[in-house]
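Removed: one protein chain of the complex. Kept in place: all other protein chains.
Moving on, here comes chain A:
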């Protein structure tokens, strides 16, 4: 079971909230302080991508974030409900002068550059990005 589960309407203003919550839970779970910036950025990228997919697809369902504390590791799953074409998807939307159609890929590039352990899966009913970081156990309490 997820330690913390977050669902938010697919709106850009909520991505920051997801970042803050994820970083707070990661810190509590024992993710190294030096890695928290990466956690914050990676979860932001995943949520931004999900928000974009929901908005483009006119999906009213919320974006789902699961923050999972396990033994020796901490995982974040960001799920969207956009139907992903398996292969040969036509370009979405009209061309953008700022080249922002590529942002989806840039977001994934940032995630894969930042996180060593990442799984991206997608199907007809939605996609999921799962990212995992090691945690350092809390100092042993000597009795």
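In the analysis below, contacts are C-beta pairs under 8 Å (C-beta built on N, C-alpha and C of every residue); 3 or more make two chains touch, one makes a residue touch a chain; residues count from 1.
Criterion: contacts and distances are computed from a predicted model.
Of the candidates "Monovalent cation/H(+) antiporter subunit G", "Electron transfer flavoprotein subunit alpha/FixB family protein", "Bifunctional protein PyrR" or "Anti-sigma factor antagonist", the chain left out of this view carries the UniProt protein name "Anti-sigma factor antagonist". The residue touching the chain not shown here, chosen from A:62, A:79 or A:107, is A:107.
Summarising the interface, chain A meets the missing chain with residues 12-13, 15-16, 19, 37, 40-41, 44-45, 48, 51-52, 97-100, 102-103, 106-107, 109-110, 113-114.
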